[in-house]
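Below is a slice of the complex: some chains, not all, each in place.
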């Protein structure tokens, strides 16, 4: 069991860093997982930005969101979100509360996010909205009281996602990996939905386009030797690999290879 | 022949990483190439995210999308896309199926992507749409059955690109480099088309602009010594090169040079 627990803790820390890296979380937002050996407890980091979280930051909480051991660090103020949902939803093993930029325009405008592509179906048919103002009047919008957490859990119902007006969203999953996927796909879905709505609105008029003769002539540009050589060298350099060397796997996205090495690779290709 | 094959495999792995790096592919999407020595076979990675693919991941398939050797890893579920198109299109040597963010709003809104700039002409006059729902009713939108692949290949016809409603797109090429260019230019074209449509819709009213007197006076800001020194130092630092040292080629996009080195470069320039 201790090994299992340690694995889950490592995986939770990694999930935090992944969601920080993929643009779901920034300085704010948090991810929790139900304790693998005790459904009456959950694991959540001390108050820290997700991108920086390591296994050593993870603490254990009761479902009343009280730390099991006396805390030696700041705790997230909004941890009742997690406790209240774990109480209400025995099927839920992982929870993420976030303010992802892709989702914010929808919760500000009060417009529903609906699945618009196959992966977006992970958010379910139409996520419910919850407005803290309705039940609690003016607040600072943070969900910090048990009754606020319970109210949010009621709004979530048996959905995988609940939208929070002027604040963000909360996502749940049957396991940590499903949760991470759902949070990321939800953001992609929101981005695509906003742009698809724009397209629908704009194409009332005629679309600008190339005349047919230009399409035919310009369609051949990308087959010019001059162009093929230039683009392939560029895209290869950015990805950090060559075409004739043993696979030098991409070390980072958007990196430009030192020109000196790129030049060496291409030796002999000059006329 | 073996060397030729190995070169093609390396190139295919690199093409995967390039398309992963340029924002066409992410965890999903795949690229294949027809076997250089046997038009009845094609090469495609095991199920893996394109950015991570190496030569050792590439497998060989028949045009029925069966692996030639017993697989020891997960396979892409949607490989029939590749097999069915290679069967229908002898002129095609390379295929990419993707869900690029630039393309998704169009396939969600059901609005055509048309060439709007010279490089965008690579997608042909107007890519056809294919809706899996039309022939197969409710599915999970993945193209996994031979009859689904064959239907998609029919919709593609002799076009270089086919759009897939609520799912993504499939692009073909006469060779791997043409394919990679076409996929990248298609995404750029879609981005520009969306924004051009916005511009068309918005410029009904007057555009905000600087008064003539301000244009004249502010037009000289970028020639102030104060400003020239500051901008040049900044942009040079970001690209990783100095103005007075032997060309230190850019090592990565968006990198900011350590200030210590930057300071050293500028020694003696202070008054």
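Lettered A and B in written order, each chain numbered from 1.
The rule is simple: a residue touches a chain if its C-beta (ideal position, glycine included) is under 8 Å from a C-beta of that chain, and two chains touch if they have at least 3 such contacts.
If you're wondering where the values come from, they're calculated on a predicted model, not measured in any experiment.
Asker: Counting all identical protein chains, and not just the 2 shown, how many does the complete complex contain?
Answerer: 4
Definition applied: only the chains that are shown with their structure count from here on.
Asker: Considering chain A as a copy of chain B, what rotation angle in degrees (nearest 5) results from a C-alpha superposition of the former onto the latter?
Answerer: It works out to 90 degrees.
Asker: In whole angstrom, what separates the CA-based centres of chain A and chain B?
Answerer: 21
Asker: Chain A touches which residues of chain B in the complex?
Answerer: The contact residues of chain B facing chain A are 7, 10-11, 13-14, 17-18, 20-22, 28, 51-52, 54-55, 99, 101, 104-109, 111-112, 114-122, 124-125, 140-142, 166-168, 174, 177-178, 180-182, 184-185, 193-194, 196-198, 200-201, 247, 249-254.
Asker: Using the touch definition from the top, list the residues of chain A that touch chain B in their complex.
Answerer: That would be residues 116-119, 121, 188, 191-193, 195-205, 207-210, 212, 214-219, 221-223, 227-228, 231-232, 235-236, 238-239, 241-244, 246-247, 249-250, 252-256, 258-260 of chain A.
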